[in-house]
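For this view, one protein chain was removed and the others were kept in their places.
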Amino acid sequence: MTARRVLYVSGVLVLCAWVLVPIYLIALGGLGGRLGVFRWPKEFLPTGASVDAMLTFLQIEGVWNAAKNSVIAAGLTMVFSVVLGAPAGYALARFAFRGQDAYRLLVLLTRAFPLAILALPLTVTFIRVGLYDTPLGVALVHTALALPFAVLVSASLFMGIPREYEEAAWVFGCSGPGAFLRIVLPLALPGLAATCIFAFVISWNEVFAASLLTVRERTLTAYLLAVLAESPPHFRYAGGLLLVVPSVVFIFAVRKYLFSLWGITNR
Amino acid sequence: MADIQIDRIVKAFGTVVALEEVRLDVPDGEFLALLGPSGCGKTTLLRIIAGLETQTSGRVRIGGRDVSDLPPRRRALAMVFQNYAVFPHMTVAENIGFGLRMRGDDAATVRAAVGRAAELLKMTPYLDRYPSKLSGGQRQRVAVARALAVEPAVLLMDEPLSNLDALLRLEMRAELKAVLREAGTTTLYVTHDQTEAMGLADRIAVMEKGRIVQIDRPAALYRHPRTRFVGGFVGTPPMNFIPVVAAGGRAMIGPLAVQAPVRDGPVLMGVRAEDLDLTDDDGAAPLMVRVTEPMGSHLLVTGEAAGVTVRAMAPADADLPAGRPVGFRPRPERVVWMDPESGQALEMRA
Amino acid sequence: MRTNLRRLLPAALLGGAAMLAGGGAIAQDTVFLSTQLRPVEEATKMRQIILRDAPGRVTYVVDEPAPMTTRMQAELQGGSRTVSVVGAAHGELLPLMDFDGLEPVGDLAARLADRGIPAPLMESAKLGKDAPRYIPWMQATYIMVADKRALAHLPAGADVNALTYAQLAQWGRNLQERTGRRLIGFPGGPTGLMNRFFQGFLYPSYTGGLVTTFRSAEAEAMWADFKALWATVNPSSTSYNFMQEPLMGEEVWVAFDHVARVIEALRTAPDRFVTFPAPAGPKGRGYMAVVAGLGIVKGAPNRAGAEALIEYMTRPATQVRVAAEFGFFPVVKAQLPADLAPGVKLAAEGVDKTQTARDALVSLLPIGLGARGGEFNKVFIDTFTRIVIRNEPIRAVLDAEAQNLRAIMTATNAPCWAPDPASTGACPVN
Partner (left out) sequence: MPARSPYLPYLLIAPSILFLAVFFLWPFAQTVVMAFTVDGQTSTGNFARMAADLNFWPAMGNTFALVIVVVPLQVALALTMAVMIQKMTTGRDIVLWIWTIPLGISDLAAGLAWLAILSNNGYFNTVLFHLGIISGPTGWLSYETPLTLFFAVVVAEVWRATALVFVILVAGLQLIPKEYAEAAEVFGASPWQRFRHVTLPLLKPSLQSALILRTVLAFEVFAVAYALGGRNIPILVGEAYTWMNANQNTGVAAAYAGVVLLVSLASTIVWLRVIRVRREHLP
């Protein structure tokens, strides 16, 4: 029994290390400076690390702009996908209506396609209508990525809020929208916020569409791919670190909801 | 205070008819229970009255006012839900005061009304708690207090006790009765539990398959079920129905001849378990005992007679092992007669 | 948790909206779009050092050549003009004339006459029109860099400054035999400039041409030689984008790259390295001259600012500073100071030796390919990949890729450029 226990605990620890060590190492790479990249053999302790490399990186023109664009695009994605997705989720959760199954299918269908690819034809259109090279344009494509999740997740969120709450509110004097605002929304809010953050992460991490749709107003990922590809490795590692840190924080923020988010999108 | 008039309400879901031209009048101040098995349409009817569901046709009047096309909030009623629907993100006080606040009452009025309702339901110590910190019974009280706080013209209750455990249910039942009597509100109470209906209601409306089959005071309902269904549904154990053939005012169960003041031909003799006297007389109707269940106050005997299951009551100390043949005699004045085809009660001959 | 999230959501919404509002217009300044000096460190120096003293406010943005063309076209058609000055290589400015994207700058050229820009450069700046469409900005080329330790392994009798491809191959073999490592490196990564090596160095040296001689017998022999040479080349070469990193990291000892892409190594350790011209082949020492120019965009939002900027960029002092920082050399008469940083001096020597070599054979960046420039490069990289990496038969590959090349030339109708002999109509693939 003890031997098994040891095996189990060490298995858990190994898996934790498996996740954390690469993150630690990219941090070392990003903080190690230009020459740290060439050091051989490598140090596993942050002896040569300094914040200077990171600071230099942050002072590079374009990095902040790219980070800003990423935040704008991800923020807009978050707003769009919830504003468009939550009402649809509510409709799926509360009404039986004709075409419901067809709609569900449309939403599910989007998941069977690598949507980022669709940025390709959109570049041409975006150039024509002036959305090319804007965070807004990127956000629109990213919303197509995040929307199916927002719809399905919010549908299950609303399904999890008993209809009786709403009915009670109507009986006790609320109008339809009133009941939604006073009862349903406050109860769904934490879950919706988690959905928001998830949409944010989807956009924040997406590379392909963002690279195709921007030239000057790069998002951070596109900037890393296109511009930093021509830079020394330690800048690329610093950029990678800059991408990773918010993700770790976001996942921490939504960790409670991750499972309910994914559990229900199953069925 | 107001009365409720339900006028030929029809509700169809697609081709399925849930309610067939239901009529019901509940006078002001009455406590009426809607009793029936699940799927009989009682909850649908209640929800139509509340305005949570739209009737296919028919009208609902409350206090003489036609509310058929009004949203729930304009119908001046209150409701207690099966799962209480106590808002989890509001304190007990906020929950109780919800309807008043929606109505736009000022803070002092709300506070006073909340205090009164909470006092009535003994929830005063819990006013600042959130529902997650309350027991099921306490949430139930909050739901009732919330409904009473608005001093509604009409109170609708949808199986409010069904989620409580047996002991608590008994306790709440008594309390509910007392509270509602004091309030004097016209109350429509949906339940599938006949003891609850019997214990609480002034009158009971029994529903079956989208229709009200009988409305009566509890005792009358028990004594004189108008259909086989009512007799079977109301009362524990259900009424016995023994098929006999009536001829000239008499019918034979084995060697026993019983008075049958009905039309000639095959009929069902409806008689309750407590109205069968068990005896070892030779002339009695034979009953083959299959199972006996000691109920404390008496012994419930289940056996077979005339090809059907018959239940009877014996004294608690009776010695009736399974497999023993015994005889029974129905008390004639307690018997009701039914048509075996339609299940409707038959006219008694004088 | 719940309250945190509840607070988080509106805050995030507000944040997003605020960002959106803040991302709007820029004040009246001169937007300078460049395909040169693109890598972040160079761009940063450009902004912080070179343009700091420029007249007026200058916003320096960079873009790859092909997207730059697309962008300029979109701006002209869409009407939302932001860019005033375009800085790009000669061959990259040419496609802008397809949609008449550059203003004539004859007046400006006249005012700058005393800067001493060589007449041939001014002539080609006309892009086939009457008046110059850009002002030459800076020039550069590709050089070889070697770690001094490698010199000991040079083949007998070889002069590092007059190397041949055969000697380079032997050098590589020597290095491999004696160190056990393959120490020659090429920038063959996804954003490396290996294609320029084929177009401006290898092909001209062996065949005296590029497009016309693409599938010639000389080319066949050339690829065979290069394949042999490649056996001593560090296999990571197909991942290297800039040679300065592997040089500094001692992954390679001998490397070929654009001056601007090795300068950081030279600057960091000038004592470790020597610079010298690329090798010579049977037809001479092919090298590619990179001339970048500054053009004013048609309907520039800030014409005055643009002219002031170009005037500033062509000042001898500015040109010297650009040389000192990036290894791009002046197009105007300017004396490089004696106290030039040792690394830059090394680079300058390399460029000088390349340009003044006895057997120098100059070639230009591809001209007139427009958006097909990418596919043109792909032909050479693909040919290399198929012959050298995948061991396909040389003749068959050359014939197959010649078709792709021909298709591009026909589609763009681009005439030949040096060292191919001038053609009427599309440059033929013989």
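So that you can tell them apart, the chains are marked A, B and C in the order they are listed, and the count of residues begins at 1 in each.
Everything below uses one rule, namely that a residue touches a chain if its C-beta (ideal position, glycine included) is under 8 Å from a C-beta of that chain, and two chains touch if they have at least 3 such contacts.
Values in this document were obtained by computation on a predicted structure and should not be read as measured data.
**Student:** Given that one chain is not shown, which residue among B:72, B:303 or B:343 touches it?
**Tutor:** From the options B:72, B:303 or B:343, the contact with the absent chain belongs to B:72.
**Student:** Touching the missing chain, which residues of chain A?
**Tutor:** That gives, for chain A, the contact residues 8, 11-12, 15-16, 18-20, 22-23, 25-26, 28-29, 37-42, 44, 80, 83-85, 87-88, 90-92, 94-95, 97, 99-100, 103, 106-107, 110-125, 140-141, 143-144, 147, 151, 175-176, 201, 204-208, 211-212, 221, 224-226, 233, 236-237, 239-241, 243-244, 246-248, 250-252, 255, 258-267.
**Student:** Name every residue on chain C in touch with the hidden partner chain.
**Tutor:** 64, 66-67, 70, 188-190, 235-236, 238-239, 249, 251, 371-375, 377-378, 381-382, 385-386, 389-390
Throughout what follows, only the chains that are shown with their structure count from here on.
**Student:** Any idea whether A-C or A-B has more C-beta pairs in contact?
**Tutor:** A-C
**Student:** Chain with the smallest distance from its CA centroid to the overall CA centroid?
**Tutor:** Smallest offset from the overall C-alpha mean is found for A.
**Student:** Hey, how far is the Cα centre of chain B from the one of chain C, in Å?
**Tutor:** Centres of chain B and chain C (C-alpha means) sit 91 Å apart.
**Student:** Distance-wise, how many Å sit between the C-alpha centres of chain A and chain C, to the nearest whole number?
**Tutor:** The computed centroid separation for chain A versus chain C comes out at 37 Å.
**Student:** With chain centres defined as C-alpha means, what is the inter-centre distance between chain A and chain B in Å?
**Tutor:** 54
**Student:** Two-or-more-chain contact residues of chain A, please, as numbers and ranges.
**Tutor:** none
**Student:** Give every residue of chain A touching chain B within the complex, in rising order.
**Tutor:** So the residues of chain A touching chain B come out as 162, 164-165, 167-176, 178, 183, 186-187.
**Student:** In their complex, what parts of chain B are in touch with chain A?
**Tutor:** 50-52, 71-73, 77-79, 81-85, 87-89, 98-99, 102-103, 146, 150
**Student:** Any idea which chain A residues touch chain C in the complex?
**Tutor:** Residues 35, 37-38, 59-63, 68, 71-72, 75-76, 78-79, 127, 130, 132-133, 135-136, 189-190, 192-194, 196, 200, 215-216, 226-233, 235, 253, 256 of chain A touch chain C in their complex.
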